[in-house]
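Once you've had a glance at the structure underneath, I'll fire off some questions.
As you look at this complex, bear in mind that one protein chain is not there, while each of the others sits in place.
Chain lettering (A, B, C, D and E) follows the sequence in which the chains are written, and residue indices restart at 1 in each chain.
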Amino acid sequence: MLAAIARSASNHRRSWWSPGQAVVRAAASSGGPRPPYTTLAVSQPQQFVTHVELHRPEKLNAMSRAEMVELFSELAGNPDCRVVVFSGAGKMFTAGIDLMDMASDVLQPVGEDTARISWNLRKKIAEYQETFSVIERCPKPVVVAVHGACIGGGVDLITACDIRLCTQDAWFQVKEVDVGLAADVGTLQRLPKVIGSRRKGTGSRSCFVPAAGLVNELALTDRKMFADEAASSGLVSRVFADRRPMMAGAMELAGEIAGRSPVAVQGTKVNLLYSRDHSVAEGLDYMASWNMSMLQTEDVMKSAQAALEKKSPKTVVFSKL
Amino acid sequence: MLAAIARSASNHRRSWWSPGQAVVRAAASSGGPRPPYTTLAVSQPQQFVTHVELHRPEKLNAMSRAEMVELFSELAGNPDCRVVVFSGAGKMFTAGIDLMDMASDVLQPVGEDTARISWNLRKKIAEYQETFSVIERCPKPVVVAVHGACIGGGVDLITACDIRLCTQDAWFQVKEVDVGLAADVGTLQRLPKVIGSRRKGTGSRSCFVPAAGLVNELALTDRKMFADEAASSGLVSRVFADRRPMMAGAMELAGEIAGRSPVAVQGTKVNLLYSRDHSVAEGLDYMASWNMSMLQTEDVMKSAQAALEKKSPKTVVFSKL
Amino acid sequence: MLAAIARSASNHRRSWWSPGQAVVRAAASSGGPRPPYTTLAVSQPQQFVTHVELHRPEKLNAMSRAEMVELFSELAGNPDCRVVVFSGAGKMFTAGIDLMDMASDVLQPVGEDTARISWNLRKKIAEYQETFSVIERCPKPVVVAVHGACIGGGVDLITACDIRLCTQDAWFQVKEVDVGLAADVGTLQRLPKVIGSRRKGTGSRSCFVPAAGLVNELALTDRKMFADEAASSGLVSRVFADRRPMMAGAMELAGEIAGRSPVAVQGTKVNLLYSRDHSVAEGLDYMASWNMSMLQTEDVMKSAQAALEKKSPKTVVFSKL
Amino acid sequence: MLAAIARSASNHRRSWWSPGQAVVRAAASSGGPRPPYTTLAVSQPQQFVTHVELHRPEKLNAMSRAEMVELFSELAGNPDCRVVVFSGAGKMFTAGIDLMDMASDVLQPVGEDTARISWNLRKKIAEYQETFSVIERCPKPVVVAVHGACIGGGVDLITACDIRLCTQDAWFQVKEVDVGLAADVGTLQRLPKVIGSRRKGTGSRSCFVPAAGLVNELALTDRKMFADEAASSGLVSRVFADRRPMMAGAMELAGEIAGRSPVAVQGTKVNLLYSRDHSVAEGLDYMASWNMSMLQTEDVMKSAQAALEKKSPKTVVFSKL
Amino acid sequence: MLAAIARSASNHRRSWWSPGQAVVRAAASSGGPRPPYTTLAVSQPQQFVTHVELHRPEKLNAMSRAEMVELFSELAGNPDCRVVVFSGAGKMFTAGIDLMDMASDVLQPVGEDTARISWNLRKKIAEYQETFSVIERCPKPVVVAVHGACIGGGVDLITACDIRLCTQDAWFQVKEVDVGLAADVGTLQRLPKVIGSRRKGTGSRSCFVPAAGLVNELALTDRKMFADEAASSGLVSRVFADRRPMMAGAMELAGEIAGRSPVAVQGTKVNLLYSRDHSVAEGLDYMASWNMSMLQTEDVMKSAQAALEKKSPKTVVFSKL
Partner (left out) sequence: MLAAIARSASNHRRSWWSPGQAVVRAAASSGGPRPPYTTLAVSQPQQFVTHVELHRPEKLNAMSRAEMVELFSELAGNPDCRVVVFSGAGKMFTAGIDLMDMASDVLQPVGEDTARISWNLRKKIAEYQETFSVIERCPKPVVVAVHGACIGGGVDLITACDIRLCTQDAWFQVKEVDVGLAADVGTLQRLPKVIGSRRKGTGSRSCFVPAAGLVNELALTDRKMFADEAASSGLVSRVFADRRPMMAGAMELAGEIAGRSPVAVQGTKVNLLYSRDHSVAEGLDYMASWNMSMLQTEDVMKSAQAALEKKSPKTVVFSKL
């Protein structure tokens, strides 16, 4: 059975799962969101693995800013969560931030002159950006599993995750230019650092390559990118035949990560992100200052011991972090 | 018929095409350069699409610094241009900056001692760099279409463009090391940010990969990279059988971009370039300050309206920018 | 026969090969390390090409910090070395820094309280980092040829090299998380700048892609990456059937580089690394200040002359650098 | 009488002053903190001026992290606040973060090994840092008025403010080294950007200078800096004979700022801080993207009109921001 | 008599002074601007010293963007100019960019919606910024001499100069906030890097300090800073009793600089500016790459020879640069 999500409004900031909770097997969420969430179904299918599901079928899984920020802030500090699997319920991953909602924000300006409207818009954009940056700031790795459509804000979301998987029927679309705006909540900033501007090709039958895959092209037109190209461009790292094997694969991968030292795993995420935004020399300096304490973990001894005994690191019981 | 290019020397800074000009169909330039240009043929094959053609067959399309700078500075501010297609006339794309010319610059030093010669060389290098940086600074996306050889400065040029296409017979060569110098006008700076240092492989017949494709290898030897590898490495996003379909494809892609909101398209280019050179956090901050005004465009409402009516954004008439 | 390596302890800083030494043909090292090295076999198989071989079979070619630093500091200033080929002797490339040794460093803390232990650990980490950074700082290109296992510190090492080759039986593993620590001597900093987070795929028989290849996945689990994926992800630029053809290929590539102007080649390496860590604008500015003197080399005239005479640049005799 | 501060617990995020509140004259707070604050007395002595007073005399005005963050987050978005005056009640400005408290945090480690204790300490340090960074992020200028002692965390606090004033009996002390730690919540980062490493000197009576004033000296010893030196070093911009005239001066200065265009004032603060942390070129670029919308404020026309009519900008009624 | 400024429109880019021109003595300009300038009087009072005078008395020396850019671009490449003295004609230095003009630019928006107006404003701001950045980019040191008022854009201008002098009656005012805008053409970016946020004080009669001098205070209010405070805050490096001695002092200082090696002087300016915007490590690396050629100047030998013969470096004849 799934984790009992019991979080009273008065218990602000308390974890929403019961301690000592049994490992659950099912990867599918049961029954959808529970309070305090109305758009996200949160469960714990295995020990240390949190499954987050966009669950708002009537809105094509359009994301809710506030709930995302609240959830990931909580997960960041929750020792029972060591890795997150993120997916969408129903027919598709997500149609993004409801662009019509967003447009209506824009079309109903707040403020008495252009400067004041701009000031307020800037705050709103920053809030939208936070919806996804909070995923990146969470030190627990996030594996995202996409099926069907992943549009607009969905692309912003997955580029803020650490590992991307998809089904054969998945497709991705940077939609913003089509509604008259430059994508401003993460796609233009993170997509180039995820897939560069490259593409492979070489189908097995023809001698020239009929596809294209640039960030620039994706960002400037409404071209859809399908699963194969997503894999060959490096946007996703694995394509599955269907949703069921994808979720199984995501859970297995999450289990691999969850079974390793959280000191090592979370330190790795923090430093990979630091390195992305700094020179190699600065990355090395930061790493040394980081690991001068982190190497003093018992996890090294425990892991080394397991290695000597030819056991998997997953057999080791690590202290909570 | 093509755009009448009539730009008198006395009319410095005026646009070189007549307002209200009819959309033209032909992608090929007719008759080559017209004043003030002697090496570039400029036309407007579709509304909002400018076609620039290197047209200097007797010099293998060697580029002229001054004309490139003048043209792209003009295009940057020209509201009738929303996207640029760049190609080469004749047998090849370009043999680059005439390296013999460049070498002769170097071999005829100006200045009375080494320091002064160096000072003058530095100015000259900066001018050469400007030839290509001006493309990057132009906020209109540039689609470049390469056939045949693209050598030396040609590689500098295409890495400063936004989307790269090529024919099956195209090949690319970083030539500088062979004439005793480190490439100093953009290749070493931009090529790694375009293709990283990676390579694909996997021909359909053999189980191991006999090719190689690193930036380092390209920069350190005279190895030619052919079309397939250019596609698989991400240097180009599409390979066409021949020049004619490539130009048709380039024009179609340009039309897609030209039909969308120029506020969205040009804001996207500006911010993609900003993000390339900054951390994600800085990119997001800049984006928010950018879009706090740009979101106030009518284009959002017009585009949203079109979307609601299931029309393409290309049916919308956007104000000039 | 191989270069006679005769370097007396009293002759600190003198080159360890005899001047005017004949070009040798064999790529394989003969007899292993000679003083002052005990873990590295150093030879000069061709003019201007230095072959460095990890040669410590009883320790699975675990690397020795001190010898790496000493050797590459020497090579950096040695005009007889213009390019380095790096490989491993015996059954595998390397099992990395002996992680058990490293763990024992960690498990035997030095210092009277946590702060002091941390202070000393930081110094130790910085020393380990230097083992590989010294390769990057050496201005001569380093071609690394990997066969069999390349584990842990081996990955740190190869990401600090300039061009990577491997055999069909090679495999790569970021091992650190399995022993409870975040990789802190280069992998997290350099691997993402080498391979990004992408992967291609497309085997010739199936229509979807069963593989995965993210830096994140590699860094967070113990997944092994095999030769084909290493090639398709861009980690290596060429895969060879076996060790013998790989070494021949490495030597041929090294010969190509060694035959070109050392001013051009080494300036290219210095500026490619500078560009990796700076914005395009800063890279261009540095390049201009660099080449304002470097363009004044005779090598340009010599190379241009050879080009006019349709000779290879390798026929030119360049002055030592 | 002072502003009635009525903020119910259930009314989270609502402003704590009544709209249309009369301008009050008294600068001194009456009666101390009101809910939700227990350590801060908040009032509105003039229109658009918020007075914040550390009011915890029994603890020497030791600061409360949580209340500072809550208050300044609220002020950031409160249009009735255009400038903040910050001061301390009672005998001194503040003895800082209660260093004994902080030490006890440190002496009662949380976590099962050194790595986990470090992880938790890092979170705690980040929270302490936030206490002061929230002042900097608030776009309203903060004028701080110091009397008596300003120790440890007090120095962190005032360096995060925009303008510093003090009385003749004020003194400043970077205390951290004396309790065995490097100052980690802002002093080492901001103090050098406030006062550099310089000193004035030359009293009128003696021919040599007996004082010293380096950041380094202050940070490395327990030397107290008194009012005169604080003024000559630029730490404070004005010294007053006593507390009463200082508060009058602070209120007058705050009134000057509050009377000007909030679009201009807050844009100035945002861009001064941006410039502090970026190159001049980056600062100019950001400024241009900022002001492209902000210049479209009515405030420019209103202010220009006032200037033409020889009226003070303070006579203009600006829309709320 | 002054330099004959004869620059025909057809002779675009030719120097405006006759070669071999005799050194002139008078520092005051005679007769004001000559073509192509209408607001700047340019003369050559000594060999290698160019005197530029704002000469637009009817407009309180309001600056002309286009002429500033044209003049300083020319001076940058003119070997007869090794140092510039900049001053204002008539009653004051300058009332700045005509803020009313600028406001009218702002009040007459160009573009069909807010986004397009913003786009055009951004271009205009960038052009205004260029008016002063061109001074900074000119490698010849600029000594600015201020008398009377220096308001608004005048402050932008002098912070882009290298050395600032003033008369006893000079005063400085950052005026922008008073007209409803954040200063966007250099003051917020450069003033903090010139004067930090400090102040000295200590009049000889009183025991406390009645003045104040923060960048923040200057930028946020309309406070005027007078000569003494400008000196004590480091904004100017010398205060003169009157205009005549100031101009004599400026010319003497300019002569000192003009008499030294232009390779050394201009390399010093370039690297001081580079260092301002980079870390110390980056500054040192750039410096090394700069001087590896610049040290090869004959000027070192000539200067060393003069030093050995106890002659001033000003007696040395340096080649032109």
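Here, a residue touches a chain if its C-beta (ideal position, glycine included) is under 8 Å from a C-beta of that chain, and two chains touch if they have at least 3 such contacts.
Since the structure is predicted, the reported quantities are computational estimates derived from the model, not experimental observations.
Annotation: of E:L75, E:I163, E:A219 or E:M251, E:I163 touches the absent chain (contact as defined above).
Residue-level contact of chain D with the missing chain is found at 99-100, 103, 106-107, 109, 114, 117-119, 121-122, 125-126, 129, 133, 136, 176-186, 188-190, 192-193, 196-202, 204, 207-217, 219-222, 232-233, 276-278. Within the entire complex, the positions of chain E that touch the omitted partner chain are 141, 162-163, 165, 168, 194-196, 198, 200, 202-204, 227-228, 231-241, 253, 256-257, 260-261, 263-265, 267-272, 275-276, 279-281, 283-284, 287-297, 299-304, 307-308, 313. Even with one chain removed from view, chain C keeps its contact list with that chain: residues 77, 111-116, 118-119, 123, 263, 293-299, 319-321.
The working rule: only the chains that are shown with their structure count from here on.
Our note on geometry: chain C versus chain D, Cα centroid distance of 52 Å, whole angstroms.
Centroids of chain C and chain E (each the mean of its C-alpha atoms) stand 50 Å apart. Annotation: 34 Å between the Cα-based centres of chain D and chain E. Each of residues 114, 263, 289-290, 292-297, 299 in chain D touches at least two other chains.
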